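Here's the structure we're looking at; comments come further down.
Left out: one protein chain. Kept in place: all the others.
Letters A, B and C mark the chains in the order given here, with residues in each chain numbered from 1 onward.
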């Protein structure tokens, strides 16, 4: 994997996105995610209403990859139901593991498809998936039965 | 070192010596010596009177080398003063380490000179010196000032 | 059948002379020799992939991490662990047993509890439990052996009871060669509510291991008895236990957040792996597992059984020799202890060493067993897949001269 396909304009743009990196005044759910091996440390805040993500944001430190991945994720999940979010996270994680075959599934990830080949850079996989793992934990805590 | 120079008649004889391997009724001092690496386990008993070894004996288990070395040592120290015993032990241990140059010193060891070349058989050095180390500890406990 | 010529040619250490005679290495229960494939795997790692794993984003660090985790996957498969989270690398079986004793034992065992071990346990599966019992006011109880060196299951059922907090036992005794009916004992102990710690140090090189079938709560072994380097061992533990246990060694790699006064810990298995791991040891262990898998258990077991059978027969013919252990091939592995009347094992060892033969003398780190059997020590031969019947002939020939050297008429 070349540097230019890793640090694309899209990823760099998202990595500096200040719009999604903020505090949610009225978050209904907050979850911290940490990668002890590289120090990425992000906190995701969700505002849920009737099972839907009304707003979402994040804060914390991390490399360009983790910041971009988090920002794209937040764009993607706004307005979705818990179930939709869970499905999207599964598709994202599946994509990273190269387990998703169907193009139309990948398309659902919108911009986050940018991380499709991150497994070619094993040192960075954890950066790309951190936010998504954290999100799924947050959702599971909200809906413990599911 | 060949087996025939290790298991000499003299050593084998001493290794089966039942005369020195007994319990001393009126021991004034008893010391157990153990070699955790090979399991040799002997107890030395001394009967001291006015600083002299009046009688000595041993009990316990061990290989031919440790038994013979103990038996020879007991023959050697009977009738000696603590100081003489200490000197003999130093000479014996020095001989094992090849640090004794003078023939006449070695001669003082009498039969125990049989172990002069045991250092060529490193696995057996501990067997040969066990009794002597135990003896010196016993003597030191008797005369803590010296 | 094993192609023994080829196999032997793969072990450089076996080709040497000792005291002018071809080496006859019969001390495999103490440690094994390494095949070229393992030597090369370690060397290759050092020359091409060496880095400090975890926390690294450069090529060598990533490679080291991948190779370490690949080795963990191989170990998990080898012992049929359901997950790599349950495979912790230690420095040897002893550290693994101490980890369980310190972390599980000290946090779970209560005053009045009982810990049960077998009288034949290796000191490494004995002294740590003595200590736990002492510190916690628990009682250490023993399973004793029958005249045939077997565990009497009926008597065992009186010792293992609802007070038993931990049963710690080896599959195969390193001092007797006996293979105990572990599955039955484990089942019974589980029914009594005990947690079961299994010492596989001796069984792993000889029997296919399946921790799920054994239903082990904890299972340990050492690499160096399995053709792998020294300095690497394994603790398998059920996730349900490991996840709630406090960490043992503390330091780098095993932490999550560290603040000045508090620390939270990393996920399994890393929570139990403090400091820089022995990556090359793990790589070597992985290569050793590959080596064994390629040969296959069937051939290994068949070969070792036939060696054991032959050795039992031949040794029985040696005058004054007494085998200390079961003679039932179904109940034993390729480790044979014996005594030779009037001869101390240490002398025997020295004498046969002159014929190039490596055998072990002593208490085999099982002093309570020796005491129980009223033997100060024994001689022990132990076979591996690379030994031959010819080597047993050389052994028997050499043994038959021992009493002569020690001054006996015959």
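Criterion: a residue touches a chain if its C-beta (ideal position, glycine included) is under 8 Å from a C-beta of that chain, and two chains touch if they have at least 3 such contacts.
These numbers were taken from a predicted model, which means no experiment stands behind them.
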Identified contact with the non-displayed chain, of A:24, A:48 or A:65: A:65
Options C:2, C:41 or C:97, residue touching the unrepresented chain: C:97
Chain not shown: contacting residue from C:56, C:181, C:342 or C:407: C:56
Listed residues C:6, C:110 or C:259, member touching the removed chain: C:259
Positions on chain C where the hidden chain makes contact: 12-13, 16, 18-19, 23, 25, 27, 30-31, 33-34, 39, 42-43, 46-48, 50-52, 55-61, 91-95, 97-98, 101, 119, 122-128, 130-131, 140, 142, 222, 224, 229-233, 249-253, 255, 257-263, 274-281, 346, 349-350, 352-353, 356-362, 365, 367-368, 371
Contact footprint on chain A, counting only the chain that is left out: 2-3, 6-7, 9, 12-13, 15-16, 37-41, 61-65, 121, 123-124, 127
Absent chain, residues of chain B that touch it: 34, 36-38, 122-124
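Basically, only the chains that are shown with their structure count from here on.
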Whole-Å gap separating chain A and chain C, where each centre is the average of the chain's CA atoms: 46
CA centroid of chain B to CA centroid of chain C, Å: 38
Residue numbers of chain B (touch at least two other chains): none
Residues of chain C touching at least two other chains: none
